[in-house]
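Note that this complex is displayed minus one protein chain, with the remaining chains in position.
After this line comes subunit A, so read on.
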Amino acid sequence: MQAKKRYLILLSAGASLILLFCFGGIQVPLSRRGPGRRDDHSLTGYHPGAPWRRLQGYLKVFSTWEKDHDFHEDISPRQKRDSNSGLFTGRRCRMESCFNFSLCERNGFKVYVYPQQKGEKLSESYQNILSSIEGSRFHTPDPAKACLFVLSLDTLDRDQLSPQYVHNLKAKIQSLPLWNEGRNHIIFNLYSGTWPDYTEDLGFDIGFAMLAKASISTENFRPNFDVSVPLFSKDHPRTGGERGFLKHNTIPPYRKYMLVFKGKRYLTGIGSDTRNALYHVHNSEDVVLLTTCKHGKDWQKHKDVRCDKDNVEYDKYDYREMLYNSTFCLVPRGRRLGSFRFLEALQAACVPVMLSNGWELPFSEIINWNTAAVIGDERLLLQIPSTVRSIHQDKILSLRQQTQFLWEAYFNSLEKIVLTTLEIIQDRVLLHASRSSLMWNSLPGGLFTLPQYSTNLGDFPFYYAKLGTKPYPKFTAIIHMVTPLVSQSQPVMKLLVAVAKSQYCAQVIVLWNSDKPLPAKHRWPVTSAPISVIEGESKVINSRFLPYNTIPTDAVLSLDEDTVLSTTEVDFAFTVWQSFPDRIVGYPARSHFWDSNKERWGYTSKWTNDYSMVLTGAAIYHKYYHYLYTTYLPASLRTMVDQMSNCEDILMNFLVSSVTKLPPVKVTQKKQYKETMMGQSSRASRWADPDHFAQRQTCMNKFANWFGTMPLIHSQMRMDPVLFKDQVSILRKKYRDIERL
């Protein structure tokens, strides 16, 4: 009995204690981290557990109107601005204080490259940077017209131990007559500092110059002044550039490995911490993180206990194999913050997982890297596997596609890296005509989206779906005329009437490029859609692609004077275009092929089972391509086209396909079989000429050379009306005329 009671009492006492504990009655002193903890008892009435709640009653507002008005009247704002430019220099340079905007106002954004001095050795990469600028539309040979200056002294490698290191740079730069303390200069740099601390100092005074630098840290990066560029290898192609490796979107999106890394481990010195800790996360199954100590001269001397084991594991895997078969690729910092691995992962569609605290990511000013990479924190290395595993499949799918888009838009050639750098600076200079973040971060990318055309997203053919809008539901026809108007039965008259009759036609523009004077107004047919005549000033063929202000619609129907089209065909082509507003949609299709005997591209107008071009003799496309054609393409190509009076349609196809990475769309046309069976289209005059054809072959190869790659893509299908040639009453069909011969 006694014992029982005792048990009972013990039990009840125990239970009460447990309950007390549960309800927080007894505070068990838990070990707490942090040096900041101090004794609370000094603060009377302070209750750390008390939740914040809204205070009742009257409270003052934080600002009163009167107080806002204490404006310091004495200092003129202009003086204040000027004093800024004296105050904020060096590491505090900003566009506002270190850049002379007035140089850009007179002639626009022009870049001057210093002439190369004799005996001055340039690395191939720097040579390529300079020639990319010289080949761009920004280049000016006249320093008086320039807004930005680029040195012809190789500043890429500022590692004193490197063979590429240029000595006496300081003196050489100071002696440049245009240096002007570096104002409006941009200095390209890939490597700075050397072992052991790899500082970011270039070893000479850059003055007011901007830096376009790889591996730049956020501490040294001057926002909106410097540009962070990616680290690229010596073999990075100058133009063209390889495409991304992603060929299709696999579902589920996981690859053989989840996360991989293979690289050096540093036993001593800067940047070794993260790589030395990687083995904690390595599981040799789907997370494979391999390091080797075997590099440098005396690695044996420093080697630690893990080296031999690591080296064995390291040799078991192939870097490329891992790169191509992993969902995520770890990009930890090395000696410097950036590494080649970053671009390699990007191209391989292996989503980069950044572990490089304080690295200002390449082109961070314009690229939203959260859409293409996982930004990790070196301090949270151990969490990385669970973090990447928690990323949803849909997100992986989109990250991976974005790596490919960014790679191809900004990184795959030196030219793109350089142009992106220049465009970023141009956006700062032309503030109110600059790209929005959407233009930079969605297809086709900022290099193809020129804000000087319009800053309105709706004016481009690329964003309709993103904005939930549609193109303007009408088109403007532009007829290119070179022969004089002699009779009313000329094919062009029929064409004018047929086109203007289309319900979608807003305006017909006749571009008069004939040497003969303009015909009188009454000689043009009377049509429902207004006809306006523009007299070509220079009478060159490229003028058919000028971005005329008089084009009121998004769509342009481009026509040759001898094109034969019916109203129905025009209507149908336009409805198809509305589904593909970023492509060329039209009738005369042509194809290209690789001629392996002659080792060059061939052009064919034969009837083939596929096509890669739709000629602009009868094609609809977005008005923006006129602007792009005129401004984006280099003068050299356009002059060539003008001189030959040929190939403008091929060039347009090259341009549009390089923007969209897609083929054009061919639509049905009633065929005039007799002529076409000859292998040529109806346009006998200039097309029958064998020289003309040979020229087009040459054009193909010249263009491909400039683009650095062949942008044209084949298609095997054409768009027909849904009931085309179906065995059903013709009365049921909307586009009957297309079937009539």
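Quick note on the criterion: a residue touches a chain if its C-beta (ideal position, glycine included) is under 8 Å from a C-beta of that chain, and two chains touch if they have at least 3 such contacts; residues count from 1.
The criterion applied here is as follows: contacts and distances are computed from a predicted model.
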| field | Candidate names "Exostosin-2", "Methionine aminopeptidase", "CASP-like protein" or "Glucosidase II subunit alpha"; UniProt protein name, chain not shown | value | "Exostosin-2"
| task | Would you indicate which residue among A:378, A:595 or A:737 is in contact with the undisplayed chain? | result | A:378
| message | For a quick check of understanding: of A:228, A:347, A:660 or A:697, which residue touches the chain that isn't displayed? | response | A:660
| said: Can you tell me which of A:457, A:531 or A:700 touches the chain that was removed from the display? | reply: A:457
